[in-house]
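For this depiction, one protein chain was excluded, whereas all remaining protein chains were kept in their positions.
Right after this comes subunit A.
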Amino acid sequence: MSDTHAQTVAFVRETQIPPAPPPTMETGAIKWVRENLFSGWANTLLTLVSIYFIYQLATFVLPWVLNGVWNTSSLSECRDVLQGVTGGCFSVLTDRWNQLLFGFQYPSEFYWRPSLAFVLLFLAAAPVLFFDLPRKLLIFTGLYPFIAYWLIWGGTILAPILALLGFVVGYFVFQRFVKESFAMGFFGAIVAAFLTWWLGGYVVDAVASEDTLLTAVPSRDMGGFMLNMILGTVCVSLSLPFGILLALGRQSDMPIIKWICVVFIEFIRGVPLITLLFVANVVLAYFLPPGTTFDLILRVIIMITMFASAYIAEVIRGGLAALPKGQYEAADSLGLDYPQAMRLIILPQALKISIPGIVNVAVGLFKDTTLVSVISMFDLVGMIRGPILASTDWNGVYWELFSFAALLFFIVCYGISQYSQWLERRLATDHR
């Protein structure tokens, strides 16, 4: 058998050919480049054009960043160092670093206070954002607003304690009456909380001593990125519950509640945010009784929160409308009352659908906080446009400052966006 072909065929291979490596054109980076970048004459052309543009951009940006000057104290000094070579004067960032972050009026010896509040923010936000964490951490989240307020504003510790007390009293009243009727518990809690604050206000005014553990810092001294963070965090976290209430109110069968919500949402959505801010800043001063002091940051927070709640309400209404009617009927058939049905069945699903929209509003809102610079508050952009660009030292530095502002905002907004994508994947229990 073995020599069957011995005379007819010159050579018979008797072993298997060892596997050869694939042709170099068909493997690894080369294959990827060929398939993705040079797969045809049109794509080749586009690739070359893109490389040219990237090259141009890099030759422009890289020397500017790499040659950057970081340790001069004025623009003219920086230009002397550069001697006409391309390079950024990043020393404006080091020179005015604290001003960019905290504003120019916040006492420098207290910078640790907002910094600590910022660090604690992550601790407080973690259990809300990542629900795998132990639920006991939520206690700290509940206390955080009061701790942060006390850290940033300082003053008597009794004020935040009183504010907390109001919420606690409200909670107990709610627990006491909610069994009889939800509305009774809800409004009873509000009345009780306000009563506590009102009575406590007198006590605190009487008791509070002048020398406090943390020196009080007036609102007018807040500034820089800290102000953006305060406004962004407070307004986003407040506007979410208000938005949910408004969305539910708009769907309510009770005509007065429904119309109040509709009018509020449509009015606020129909007015530019900047108008509301001007109202908060200048017009309110005419309406308030003489001698009234009403914190400017508080006014701005109220206005931005109103604005954001209206938008979030519409986003959530979209989520509610997207739920099949069967879900509502299922809740009814289980014998759940309205709050239970909403809390246990409708809202968890509606909110999940609304996540991209809510995040969209949150990101937009955070960037909108820079609008306060037009009502002479010194947020990050206000600091740049006002004091820093107007100083004799740094007049004429634009790219470095605004790039820095863009970078800070990008980090935060990209973080929010990444979190929301993780959250969507995590909650993906849907019908796909």
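Convention: a contact is a pair of C-beta atoms (placed from the backbone, for glycine too) under 8 Å apart; a residue touches a chain by one contact, two chains touch by 3 or more; residues count from 1.
Convention: contacts and distances are computed from a predicted model.
Chemist: Tell me the UniProt protein name of the chain this structure doesn't show, selecting from "Na(+)-translocating NADH-quinone reductase subunit D", "Transporter substrate-binding domain-containing protein", "GntR family transcriptional regulator" or "Cytochrome c oxidase subunit 1".
Modeler: From the choices "Na(+)-translocating NADH-quinone reductase subunit D", "Transporter substrate-binding domain-containing protein", "GntR family transcriptional regulator" or "Cytochrome c oxidase subunit 1", the unshown chain carries the UniProt name "Transporter substrate-binding domain-containing protein".
Chemist: So which of A:114, A:170 or A:382 would be touching the chain we can't see?
Modeler: A:382
Chemist: Which of A:154, A:188 or A:249 sits in contact with the chain that's absent?
Modeler: Answering carefully, the residue with contact to the hidden chain is A:154.
Chemist: In the full complex, which of A:127, A:166 or A:232 touches the chain missing from this view?
Modeler: A:166
Chemist: Consider the whole complex, including the chain that is not shown, and state which of A:374, A:412 or A:427 touches that chain.
Modeler: A:374
Chemist: Name, in rising order, the residues on subunit A that touch the hidden chain in the full complex.
Modeler: Touching the missing chain: residues 75-76, 79, 95-96, 99, 104-105, 108, 153-155, 159, 162-163, 166, 194, 197-198, 200-202, 204-205, 216-220, 278, 281-283, 285-286, 288, 290-296, 298, 374-376, 378, 382, 385-393, 395-396, 398.
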